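Let me begin by presenting the structure, written as C-alpha cells, before commenting on it.
Only a single protein chain was left out; the remaining protein chains are all shown in position.
Then we have subunit A:
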Amino acid sequence: MTHFRKTASAIAMTLALVAPMAQAQDFSTSDLEVSLDFPQPWPLENLIEDGKLIIATTGKTAGETFIGENGELQGARIDLWTKMAEDLGLEPEFVRVDWAGVMPGLAANRFDLGCEGASWNNDRLTSNDFFLTRPVKVAIHVAVVKKDSDYDSLDDLAGVKIGGVKGEMELKHLVEATGHAEEDALGLPGVTESRLALMNGQIDAYGTGLHAATALLESEGGDQFKILSTPTSVGVGGFCVNAREPDLLTAVNFLLAKYRTDGTIRELNDKWGLPDTSDMLSVVGY
C-alpha cells in the first residue's frame, strides 16, 4: 500500500509540473509587452546640484544642438535631454561650452552629463574621468567635399588637403581612411571653421559625422556640398556621464533603452531631419 502511495504521489507531482509547460507552449512572445517601469523621480544621490541635471553642450551641431531663431538651444539632443531630465524628476540646465571643454568639465565635476554622441574608442571606454553610456546612435563618419569638385570616393582624397575638428575622431578617421599623415591634416576649432575652410579652398575635404553633414546639406547654401558615399568609419556613439555619478549612468542607460524601444529617439531624429540609426543599433546588440 505504501509503495502504491509513493507511486501515485510521484505521478501527481509530474503532472503538476508538466501541465504549466503545456500551457506555456501556447504563449506568443511577440505579443508580450515588456515592462519598462522606472522610479519617478529617480533617486540620484551624486548630482552636482540637487534637483538639477547640468548638461554640457556645444550648441554648434545643426539638427542635434544649435541655437534657433528665438535664441534658445534646440535640436534632437536638446529635446531628448529635456525629456530625460523630466523623466528623472529633474530640471535640465544646459551649459554651452566648446567640445574641447566637455570632457575636462566632466572631470572637474562641472557637469552631470555631456557629449552629443561621443564615438566609442579605447581611450574613452577606459577613461577614469567619465562614463560612456550605451549608444544613442551608430556613429557614421563621412567626408564632406564641394559638390563641384572631382572627388567622388575616399581614394580620390589621397594627397589632397584635408581637415576637421582638432582632436575629434571624425578627423582621425578621415586621416586613416585617406592614408594621410596626421600632421598633414588641418586641425580646426570647430565644424563651422571646417566648413569655412572648405568653402575658401584651404582644404578639399573635411571629416565629420553623418548627422552634422546631413544637416549641412539641408541648410541654406548646403547645395554646394556633397557627402562621399563611403563612410570613413562606422562605430557607435553615446553620452558621457560624470564619473562620480554611477547612479546617473544606470538611469541614463535605462532611459536610452526605453527611448529606443518606444521610438522616442526615432521620432526626435525625424522631427529634426536627422538620419535615424535605431535599427542599426539592434545589429550591434543594443
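By our rule, a contact is a pair of C-beta atoms (placed from the backbone, for glycine too) under 8 Å apart; a residue touches a chain by one contact, two chains touch by 3 or more; residues count from 1.
We take it that contacts and distances are computed from a predicted model.
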| item | value |
| --- | --- |
| Complex member absent from the view - protein name from UniProt, among "Pyruvate dehydrogenase E1 component subunit alpha", "Cytochrome c oxidase subunit 1", "ABC transporter permease" or "Anti-sigma factor" | "ABC transporter permease" |
| Residue touching the undisplayed chain, where the options are A:R110, A:K166 or A:R266 | A:R110 |
| From A:V95, A:L186 or A:V234, residue that would touch the chain that is not displayed | A:V95 |
| Touch criterion as defined above, residue of A:G159, A:G221 or A:P246 at the omitted chain | A:G221 |
| Hidden-chain contact residue, picked from the options A:P135, A:G163 or A:G190 | A:G190 |
| Residue touching the undisplayed chain, where the options are A:K60, A:K172 or A:H211 | A:K60 |
| Positions on subunit A contacted by the hidden chain, ascending | 59-62, 66-69, 71, 95-98, 100-101, 104-105, 107-110, 190-192, 195-196, 199, 216, 219-222 |
